[in-house]
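The complex appears here without one of its protein chains, the remainder shown in place.
In this document, chain identifiers A and B correspond to the written order of the chains, with residue numbering beginning at 1 in each.
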């Protein structure tokens, strides 16, 4: 695989959190934390990427993630090119690599790529020029590293930098979730005290992914005393695929309501990567309650993406 | 309903022209008039919203209205985020309110929202932070306030600020038209001398909307001596719905040609919100004739939207 770090330990691409050294991860989080205010607007950082171009190249649609990257790049002064590859040349038989190299040839210095296939972004990283940086904005089930980073930033702001005493549970469709995989990588690297994974058997991943985690199908048990509840989105397709029986059953067994949340530590926090299915995996009272950090995650997303783009191109 | 004015009488949101005080309406029109030249381009006003972000959040597509707002925001120096909610997260089961709050959390200070449901934008205004401003760019049949403002600006430029002697006719599918409702609100507030409403019975609205208007189904009669003819677009769906018999019949009874226009005052002006169905509600000779202010309306649209965004965020 393409090494995502150069000889000096600086990021060349951001492809995965798997194996990303703790000092790099913490450097990015520190920088993102410092960027919280500029991430909400202002013109103070427009010089950082002025005259550079960032392309969002999405082979699978995701308006929210794309928008977050777009605002991050804009606030650093970059020109942003939105290339919706799900409706474009690729439908004319062009390979993803050719699409990428074409836009690169137009003078684009960084690509934010989402792709439906595991490892697709790392594969594309083989094809670009030395100065061009790729950011994985989600590849198959494999990873979504900036989501992992923004989740860690959100936890750090709420719980402090030392994760060694933290009990964290990740709940839901872990099997199909790139968010869960990136969170697991980052939580391990940052030394989280205990990581529990909870979901129905049909939505649990292979043992490799679960390494070092406590696994249970009983949500009530999984919540006991945790400091952090990371909910996952349930794709409605899982029902058609026969992986869950019904949304009502799923809600009964794995939906997070206030009653259930009381099993966690009193100051436990709740995260969700969005978009939420209210009334399925999460109830209104939790989503909008005082323990929810969901909108804080979104705000941190812009800061994290600014920190990543700045390190890659700045 | 959320009050769209703050304690000092400044706009916090622009949700409707219904009940908007005359002084606010006239202040916006005065400012828009002063912005006519910058509304056509240039960099002189880029400082006004520099570092702020405006999101066009359209749950129903409308490229023209979106483009007009985009140019207005850009010419004030804002960053513009285009969020096509008709093809996005909302299709993944997310509520409109969650979509809005998510983008708001990314550091967006104003939203320009189009939605298919009456009152949707006012409802969303309940959910945002105190500093965030919403502009209704069309909600169901309820209203399209910036269209109403640009129509008034166009009339003022043509006929002067005093509307008390003006005879105005609004023609066509008034029942389904948010443009007509916003025009009616503004014309009443500005004290138009006489307001006539004309269309087939099946396309006339309820009595509430028609308050204070002279109503007729006879277009020739309705045109007698008017100073202003406000044509409405006929949605072709009205035929499938059985509300009109045929486009040819509609054109015969409610299409505006030169012959008919001669019944109006010699210096009468013609408005149309676009897009036009030439040969249905309006003939080429009128659309492109010396009495048509249709392209002037479009130009004024950018100025009005700059004035609104400036008051909301400036």
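Everything below uses one rule, namely that a contact is a pair of C-beta atoms (placed from the backbone, for glycine too) under 8 Å apart; a residue touches a chain by one contact, two chains touch by 3 or more.
Note that the structure is predicted; figures quoted are calculated from it, not measured.
Set against the missing chain, the residues B:56, B:70, B:146 or B:177 yield one that touches it, B:70.
In the complete complex, the hidden chain is touched by one of A:13, A:52 or A:115, namely A:52.
Remark: the omitted chain is touched by one listed residue; of B:21, B:47 or B:61 this is B:61. Checked against the full complex, the one of B:19, B:275, B:289 or B:314 touching the unshown chain is B:275. For chain A, the residues in touch with the chain missing from this view are 50-53, 79, 81, 83-85, 87-89, 92-95, 98-99, 101-103, 105-109.
Chain B meets the missing chain through residues 39-44, 61, 63-64, 67-68, 70-71, 74-75, 236, 274-278, 280, 295-296, 298-299, 301-302.
Keep this in mind: only the chains that are shown with their structure count from here on.
Chain A and chain B, compared by their mean Cα positions, are separated by 40 Å.
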